[in-house]
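Note that one protein chain is taken out, while the other chains of the complex remain in position.
On to chain A.
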Amino acid sequence: MSRKKKGLALWLALFLGVSSLTGCGSGNDNMTQLSQKGAEIMNSSDEEQDADVEPLKTKTQLPEDGIITQAQMETIAGKDEKFYFVGKTDSGIGYKWTYNGSQIQNPVEQKLLVQCTEDGTEEIKKAANNAPYALKVTLEKMNLAAPAKLTLNLKEEWNADKVLYCLEENGKIYQLDTAKISTRESGKKKVKRTTLTFNVTKTGGDFYLIGGSTTGEAADDQADDETKDNTKDNAKGEDTQSKDNKSTGSSSDQADTDRNPTSGQDGSSADNSSGDTSGSGDSSDEDTAMTCTFSIECSTILNNWNDLKESKAEFVPADGWILYPSEVEFYEGETVFDVLKRVCNEAGIQMESEWTPMYNSYYVSGINNLYEFDCGKDSGWMYCVNGWYPNYGCSKYTLEDGDTVEWRYTCNLGRDVGDQYYD
């Protein structure tokens, strides 16, 4: 009898021990913080799913408030197609958002209202070496469902060969993207007007488009640039007209398909496969060899050294780079996680991941023995592709040729590495 008693008590103790062991080891609570993001999105999507929504068409006129609801976004999520949202600012500048349906995994409400003004851009111009052109773009605060491309149809022509899309913070200007410039002729008088296209990875607040010519200061040089631009644009214009069957002839669509052939960054495979040969340089043999730029860094720890666990100090490189940006080959259909796995294995970098059924994805808890929560309670690994922090797991993100993947260690729930989710 007493032996039986003891046996049961022992098994109970064992059970407690084992459960506490697995609990403290890789812990469910570990995942709650950074992945809460996913949970919130999932919950809210469940609630609204049953509402009857008209599926979004390829091109949608934005409502007055510029809001595309979550239910509407859901109708385009995961579709291998581009979707356009068109609107006009108060000052009459037409704009168009371009979303790639396949990049949307967790649809969230999008606030796509854009305001443009040239007021108060004098200082910015001055700060940017007296740039001749500047435009303030105000975007509403939201969490991007996918990296979106924004196209602005300006009302006048910019004689610039380089336009930077920037963010101003504490008097300093940070470049976010280089806008693609094209010129269109509209109206009966054939007035030349500039169209700018750039990628949006941050929202909420004022952003600046700063234009100028990089070749020289003299007026003559500018004139040269103008002609150069025109010839280039004309050549491209022919291409787009013959190819893009989605194009309704409106100037905004033309701007979108007009791609700078030298930058392979935005050449999405979906688009290329439809017979686009305008960017002949980047779409040659992508089935056999696709490359992405891959990097792993933890420089935020250097700024939060006091929060770091003492035992982990030796694993933080002096400059914060665990893996310098390097070209990595990958195969069709591989995800960010697949590439991370292979890169780490080849480079001999320790890595730990857990399959998380809740997010239907792997969760990377540690790289190079630097784990989540090793540098404060808000620390962990995040990934961003082409400047955007996806709101879904890394084994759900399928890479495309020329993508730039950054794995970054955050000490503040992503705020210190440029993710806006918790702002």
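Everything that follows uses one rule, which is that contacts are C-beta pairs under 8 Å (C-beta built on N, C-alpha and C of every residue); 3 or more make two chains touch, one makes a residue touch a chain; residues count from 1.
Just so we're on the same page, contacts and distances are computed from a predicted model.
Peer 1: Which of the following is the UniProt-recorded protein name of the chain this complex doesn't show: "Energy-coupling factor transporter transmembrane protein EcfT", "Acetolactate synthase", "Transcriptional regulator" or "Electron transfer flavoprotein small subunit"?
Peer 2: The chain we cannot see is, by its UniProt record, "Energy-coupling factor transporter transmembrane protein EcfT".
Peer 1: Which of these touches the unseen chain: A:Leu196, A:Cys344 or A:Leu413?
Peer 2: A:Cys344
Peer 1: Per the definition of touch given earlier, which of A:Asp65, A:Glu156, A:Glu354 or A:Asp423 contacts the omitted chain?
Peer 2: Per the contact definition at the top, the residue touching the missing chain is A:Glu354.
Peer 1: Any idea which of A:Tyr362, A:Tyr383 or A:Tyr397 touches the chain not displayed?
Peer 2: Among A:Tyr362, A:Tyr383 or A:Tyr397, only A:Tyr362 touches the chain that is not shown.
Peer 1: List the chain A residues touching the unshown chain?
Peer 2: Per the touch rule, chain A residues meeting the hidden chain are 1, 3-14, 17-18, 21-22, 25-26, 310-312, 314-315, 337, 340-341, 344-345, 350-355, 362, 366, 369, 371.
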